[in-house]
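Here the complex is missing one protein chain, while the rest keep their positions.
By written order: A and B. Residues from 1 in each chain.
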Amino acid sequence: MARVGVFVCWCGSNIAKTVDVEKVAEAASKMPSVAYATHYKYMCSEPGQNLVKQAIEEHKLTRIVVASCSPRLHEPTFQRCISEAGLNPYMLEMANIREHCSWVHEDKEAATQKAIDLTAMAVAKAIRNEALSQQEIPLTKTALVIGGGVAGIQAALDIANAGYQVTLVERTPSIGGRMAQYDKTFPTLDCAACILTPKMVDCASNPNIRIMSYSEVENVSGFVGNFDITIRRRARSIDMAKCTGCGVCYEKCPVKLPSEFDEGLGQRRAIYVPFPQAVPNVPVIDREKCRKFLDDKCGACQKLCPADAVDYTQEDELITERFGAIVVATGFQTWDPAEYGNLGYGIYPDVITGLQFERLINASGPTDGKLVRPSDHTVPKNVVFISCIGSRDDEHGYPYCSKVCCMYNAKHALLLKEKNHDAQAYVFYTDIRANGKGYEEFVRRAIEKYGAIYLRGRVSRVFEMDGKLYVRGVDTLAGKPVEIEADMVVLASAMEAQPDAKDLARKLGISVDEYNWFSEAHPKLRPVEVLTAGIYLAGACQYPKDIPDSVAQASGAASKVLGLFSKPNILSEPMVAEVNEDNCVGCLLCKEVCPYTAIEAKVLVDRNGNPIKTVSSVNEGLCHGCGTCVAACRSSSIQLRGFKDNQILAEIDALAFSE
Amino acid sequence: MKYAYFPGCSLHSTASEYDLSTKAVCRELGIELEEIPDWNCCGATSGHSLNKEVGIALPLRNLAKAEEMGLDVVTPCAACFNRLKSADDIVKRDPAMLALMAEKYGVNYKGTVNTLSLLSVVYGLGVEAIQSHVKRELAGLKPACYYGCLLLRPPDVADFDDAENPISLDELMGSLGAEAVKWPYKTECCGASLSLSKSEIVVKLTHDILSMAKRSGANCIVTACPLCQGNLDMRQSQVEAKYGEEFGLPIFYFTQLMGAAFGLPDSSLGFNKLMVNPGAVLAAVGSEGK
Partner (left out) sequence: MQIMTDRLTIPEGRQLADRIGDLSGQKIASCYQCGECTAGCPVAYTADLMPNQVIRMVQLGQDSVLESSMIWLCVGCETCATRCPRSVELSKVMDALRETAVARKSRVREPAILTFHKTFLKSVERMGRTHEVSMLAEYKLRSRDLFSDIFLGMRMFLKGKLALVPKFIKGKDEVGRIIRNE
């Protein structure tokens, strides 16, 4: 005979303002099988929980109902609480009288009655709860980091240095990501390559890190601790074991193409490394542009390679392995400012993006670090930097702020002056967002020491006339429209999600927001996790951010992985499907409908090994407890633990027959 | 193709050459125009500037009439186009406003008519189709294509070409054998309705446009709006006097140039009504502007 204890929470005034909590407790005390009912201001607090534990002991309670907030918030709290008092944690039921009641209604009388009904339903269900236990599932303690930018690199290093194997998958031919494209970084003006390449080399030489560059994640299945992932290692057409990185091949390649690394301002060859400090320092052949692959001509690289490393017959390789945790660090791309027809991007060659400016001033860039105009290679004197290009613009771009542009505009204004002492920077801004350590001081330095002229307002039009760019904007502080005769215009283009972010999210089974940034589990309290266990986020793929935040988040994600790996195994969620093998006729309809491929056919044998019948069998690790199989089963042979048919029907009865 | 034709007030007076040339060119292209019977002024700038509802009711009366004709509306005047289309968009999105128009203003419109600018209809025929009517290429003509404001803005009302970097008129000129110049003032405002009440603004803005057109190598300007044409043409000598500069740029309606290229008689194109004499420029391309 069950002895149910009911605990009704006030939740301060969150519940009590709309629900008469005392009345609910009183009504509960009269419900069938309820041995004890009470109410308290904050059930989840320490005294609240002690109240529960004491009552369990005093009144010999065997089932507990907590009428309070959503189980999503405190189910684990109360499960822990009652197990400390000696009960099986699954003897707990929660009636949500907050999110489902007090927070959505205003009529106190009706809300109180509803709360009583919800509690009665929970009591009816609790009586039929069964003791459940978590299973131990083995976990593979290797990590996969998707994305080889600074965030991915940091996460990989942290996990590897803790002693675990990490595979770092990077889509482009080299790791390094966006940071490798930058010249100097704010606010310290550290050279990006100088501080990044040591980390890149660390990754390459770390025995626990395997870099798979020019590779992509093809397929993901499984669950936390046991992800089965297929990675496509694309054919570089170079034997990595033989290549010495001498560079003769790309020196002599006749095909010239716009370089992605130089944001279209420079060129690369059909066989290329993206930049001189590439890791691995092994070229790839762009088979879509290489003459050998297109018309079976040329072949110069193979002829000239002193190490005989060029292999045109190489094929993509598909590698499937098991990983215990995944860190997603796939970064961002920049918005195409050609959307703003009035600013002339894509029409006038001297209107460029911030990232293109970065390449122009970088010593490994298309002009060896000489800042010159793309149109005529002369040195620009007046350079206009425009903020919020595609950011903070619901009409033409994205409503959000891209966070880093105010800072890099100040940086560019400063570096412009260093490259050319006669130059004058004009920065059009709407607001200045300089809220990192040393950031505000950095912007003031650009203005006060480096003479950058900051104009508050946007730009309405840029056009070219006789080799000069005319910028028509406004300074709202002086209260007048402004025209500047410029040599170059730099647009601080918005950060946006990678074009295939949504596809990757689908492969991984995680969510994206409306802009295709990956969704964190909780924006304030769980910024490096997602709602799927075992997958973590690092860097700008979650939302625009700068390098310090990306690195911090990467270490955060790594620490979650290490937390996972520090346990001997994973405890499974017991509220999964369960087959009554006596009843099951083996129609396998449940297997057909299961969205997680968690059900297999199983042949029952007698003691001599002769097959008796086929039944369904649930892989408890893969099962998500969605209940689709339960709905499909024609003989009620498959049930969801914790949500069995008799429990649900009892809830319905309790509701239907209430007074 | 048949359309309900809305000329607008200026096409019956100060811009009568636009009306003439439109009719001539449409006849040649097989576009049938039936003038909306008893049409009224669309309200232009003054309507919506003083009263929102009047600014909708005036154009809507014309759309209701076109609806009775069972035809879509085409209008050569950019301002009329913008007023008709704006009013149409508003009532199509706001049933309360549509009902108000009927109850308070007696305008019974059901919302079934489409409104188009003449340029979009002509351009919609395609460059090849236009080229097939060309009897005399306008080689040597270097027009600065001036689109003005209301033909293209705001983009969700105008729903035609590109509001920042339009190309329809340029391509149309190209199909006639003319060489449209690249210039940055395609859509800069001329001062519009301030011509009488604040002419100094119009003089300044038209000076900027004329000067930029000349600087870009144009020998004429082609327009699709009577107000733009009016300001640039009629005030050109005043601008020259005030700024001490010489322009001598004839301001054509695109339909006049099309007519000239199609070999239509000059009398049907109204070149003689232009204030800045187009004679010299047209002579260079083989048409006599009288």
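We take it that a contact is a pair of C-beta atoms (placed from the backbone, for glycine too) under 8 Å apart; a residue touches a chain by one contact, two chains touch by 3 or more.
Remember, it's a predicted structure, so these values are computed and weren't measured experimentally.
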Residue in contact with the excluded chain [from B:4, B:149 or B:261] = B:149
Query = When the complex is taken as a whole, what residues of chain B touch the one chain not shown?
reply = 9-10, 12-14, 16, 38-41, 43-55, 57-58, 61, 104-107, 149-150, 153-155, 163-164, 187-189, 191-194, 196-199, 201, 205, 234-235, 238, 272-273, 275
Inquiry  = Residue by residue, what part of chain A touches the chain that was omitted?
reply    = 342, 388, 392-397, 430, 456-461, 472-476, 479-482
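The working rule: only the chains that are shown with their structure count from here on.
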Inquiry  = Under the definition above, what is the set of chain A residues touching chain B in their complex?
reply    = 340-342, 347, 463-465, 470
Task = Could you please specify the touching residues of chain B with respect to chain A in the complex?
result = 162-165, 184, 212, 215
